[in-house]
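Okay, so here's the structure we're looking at.
Note that one protein chain of the assembly has been removed; the remaining protein chains are unaltered in position.
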Amino acid sequence: METISHTSQAKPNYLNADYGLKSWLLTTDHKRIGILYLISISVFFVLGGFFAMLIRLELLTPAGDLVLADTYNKLFTMHGVVMIFLFLLPAIPSVFGNFLVPMMVGAKDLAFPKLNLASWYIFMIGAGFIMYSVITGGLDTGWTFYTPYSTTYSNSNVVAAALGVFITGFSSIFTGLNIIVTVHRMRAPGLTWRRLPLFIWAHYATSVIMVLGTPVLAVTIVLVALERLFHFGIFDARYGGDPLLFQHLFWFYSHPAVYIMILPAMGVISECIACFSRKRVFGYDFVAMSSIAIAVLGFLVWAHHMYVAGISTYAALIFSLLTFFVAIPSAVKVFNWTATLYKGSITFETPMLYVFAFIGLFTIGGLTGVFLAAVGIDLHVTDTYFVVAHFHYVMVGGTVTAFLAALHFWWPKMTGKMYPENFSKASALLVFIGFNLTFFPQFLLGYLGMPRRYHAYPAEFQVLNVLSTAGASILAVGFLMPMIYLAWSLQYGKDAGDNPWHAAGLEWKTSSPPPTFNFDETPTVTWEAYNYDEIDAPGGPTHNKGVEVAG
Amino acid sequence: MWEHLPLFPARASTMAGHVDALYFALVAIAAFFTFLVSALILFFAIRYRKARNPHATQIHGSTALELLWTGIPLGIVMMIFVWSAVIFFMQTRPPKGAMEVYLVGKQWMWKFQHTEGQREINELHVPAGRDVRMVMTSQDVIHSFYVPAFRIKADVLPGRYTSTWFHATTPGHYHLFCAEYCGTQHSGMIGEIVVMDPVEYDKWAASGVDGSLASAGEKSFQHYGCSMCHRADNAGRGPNLTSVFGHQVLLDDGRTITADESYIRESILNPGAKIVSGFKNIMPTFEGQLSEDEVIGLVAYIKALGNGTANLPLPVSEPNSGAYPVAPKPEGSAAKSDKTATTPEKNGAAKPAARQ
Partner (left out) sequence: MPDNQVATQDLKHHFADLEHQKATSTFGMWIFLITEIMFFGGAFAAYLVYRLYYFNAWVAGSQTMEIKLGAINTVVLICSSLTMVLSVHFAKLGKRKLTAICLLLTLLLGCTFLGVKAVEYHGHWMHHEVPGPNFHFEHEGNYDPHQVMIFFSLYFAMTGLHALHMIIGAGLLIWLLIFNARGRFTPEYNTPVEMVGLYWHFVDLVWIYLFPLLYLISHSHNG
């Protein structure tokens, strides 16, 4: 990292402000903490992806011939645990939220910088516990930790992993708390709520979920660990405990957690689509409010994971109804993004390609969610590959695609460097093709009836599984390429300038990479969000460089 | 080639058609919206690319449009909700008079017991053209009974009974999967549903059976001494179990519940959980002493008592013939030969019940 600053940047910035390991590990600068998170989650993404490749290779043939059944069970469990708790949940909020929220609201830092650093350490300690359970034989409960399997029957290291998940939860809570307080208390003068970028709205909604949902998971995990260690019996049917209570408590967090993963992604899409169509996001108020609506409704739908689990008919119907409601704000967002393109002036830089991919894949992911909300169909397809395909369309097609969009969009801001566009466009294409080839066949597999978490399967499912594995190898190349050319760009990339996309937003009004305290002088905001008309107007500040201070 | 690449599961139950119809409707809706959004994006991307449209026209939004694209999807999903709810009611409400098959799931096998007395492992024979209700429980972790060709799935939980039902239409062999992850050999917990012609099924069910499930339950009822207290003459220390199943039971804390399979099961294993009004908590627990199979036998027997196809036995001193169905016996005869009963009232002394 240090080398960048030497080569070109004369202006002091957060990267060259200080050197050495200590200056990174003890930093309270939100931007450096964002980079720490970026490095950590990238490592976990590669690890989770490695588990995924082994899973896909095993499923190439119907017989369980590559790894043992136990090994396979551990692979999908660790794929899930690593990808969800160590990659998807922190991916956008802890990296880009950390890096961008203070800059977007015109603040010098998050409200509680030390808490922010603590949250990274807590995350790493939690990750350490999870890695410990991976190394000491792995975990085989599935990422859902369903009782009584996890509490009584599993022979793997459940307590260490549970402790890890519990601890990373606090990192999530602290990040969410920091973002909420920052948005409330640290906004620059003139930056009213309705002038906030939609990225901020999305992160605000996400943070509300983090703060309200995560502690419930925490206490649930504590009860699981107590039960496993001391035979508490709370979830054990032999003692009159109710295993379904665990599922209720678990999904009370883990369904909203899905929105922790997708809402920030939606915020990223709003920023990118506005910039590359040079337009204000269509229906700003509705897009902002739909984030809040998703956060609220998201807390009321958890039992749709449990239609077949033995809940009453009427409970299932009520949760089904509420689940249909939560589909609406997502649809509203998709329509508004599409309408944003209308009469825009559209260019096709890499982040925009990811935006197109996101809208298409998220639409499919969302619509197949409607299938699952319909109890009548869910009874057939739940716990099959249909569900696997659905949530990968949302989590990978949605969140990971948006994460890549964000990475390509703000990379020049974070590093001051440009990456090679040819490579990045090629990798975006590979990701799109590879993704669809991997996961579309899984919808068909699911309706055919192939259950998830199967180590071996009947022979008639093989052709579709081979397609899926072939797609996964393309997807892997698509994911590895950005890591290589982005790392390359740190050393050899062209200087990006302060605002290569001529984007709106306060973060683009400071230099790239930004100075330690973000702005030389606290900006005063006199414009609406996405004021592309003013930026692109003749004589407007289209090519503004450096800090602009109004008022 | 379609044997190697099936794209659609077999339809072998009355439910399959309903589920598939809704599925196709949803596929059509999903395809329509996916193509609509994709086509719009493609069209806008080409029509309003920078080369052709160098200056964007700012549009802040349109409340009319927002209402439109909130209202239309809302209307559509509400229709889907109603449609799927109708199907769901069909899926969860077994028709009256359905034949019953009991299932015990354990790591990693399915054990079936037919009321006629047949027992099977990982293979279930059922007749085509009849309603079959599954009464299911697990010996260890949560499993899930899943027959794709029937479009049904229901979790199998430890400590309680869950149920599902189907009406198979086409004879043949179909997959049975465990759909809820249950440990090492989860993917090996598969079996086969053999749907038979009803006539052949009846032959199959009657062959080589030494007594029905209820008669096995009756034996257990005697063997474990249940008949000492649960007496047909209402003179025992426990409630008379004739005509209990399927009826309302008043509990000592004032609640009223319906005596279903789960209630009977709980009352055998955790007798103290729900005490019938007017009785004392004196029954010993049978937790850990009865296998799930024996419990199922007892449940089937008490169920038979409830619908009049079986009667409470004569007191234990008389040997049980084992014949089934037992001919109805006059009710009064039961009390006379009971040697152990010390207090004839229901609210007898609160001392542990005599155990055999």
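Chains here go by letter, A and B, matching the order in which they are written, and residues are numbered from 1 within each.
Keep in mind that, in the parts below, contacts are C-beta pairs under 8 Å (C-beta built on N, C-alpha and C of every residue); 3 or more make two chains touch, one makes a residue touch a chain.
Everything numeric here is computed off the predicted structure, so don't read it as measured data.
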| item | value |
| --- | --- |
| Chains shown that the absent chain touches, full complex | A, B |
| Residue among A:L226, A:V296, A:V463 or A:M481 that touches the chain left out of view | A:L226 |
| Touching residue (missing chain; options A:P62, A:P113 or A:G190) | A:P113 |
| Which of A:A17, A:V159 or A:V211 contacts the chain that the document leaves out | A:V211 |
| Residue numbers in chain B that touch the chain omitted from display | 252-253, 270-273, 275, 280-281, 285, 287 |
| Interface residues of chain A (partner: the chain not displayed) | 102, 107-109, 111-113, 115, 173, 177-178, 180-181, 184-186, 211-216, 218-220, 222-223, 226-227, 230-234, 238-242, 245, 249, 252, 517 |
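Methods note: only the chains that are shown with their structure count from here on.
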| item | value |
| --- | --- |
| Mean-CA-position distance for chain B and chain A (Å) | 39 |
| Sites on chain B touched by chain A in the complex | 3-9, 18-19, 22-23, 26, 29-30, 33-34, 37-38, 40-41, 44-45, 48-50, 53-62, 65-66, 69-70, 73-74, 77-78, 80-81, 83-89, 91-93, 107, 140-142, 144, 146, 148-149, 151-155, 157-160, 162, 175, 177-188, 190, 270, 273, 287 |
| In the complex with chain B, residue positions of chain A that touch it | 64, 69-70, 73, 140, 142, 146, 148-149, 152-154, 237-238, 240, 243-244, 277-280, 282-286, 308-310, 313, 316-317, 320-321, 324-325, 327-328, 331-332, 334-336, 338-339, 341-348, 356, 359-360, 363-364, 367-368, 370-371, 373-377, 379-380, 382-384, 444, 447-449, 451-458, 460, 462-464, 532-533, 536 |
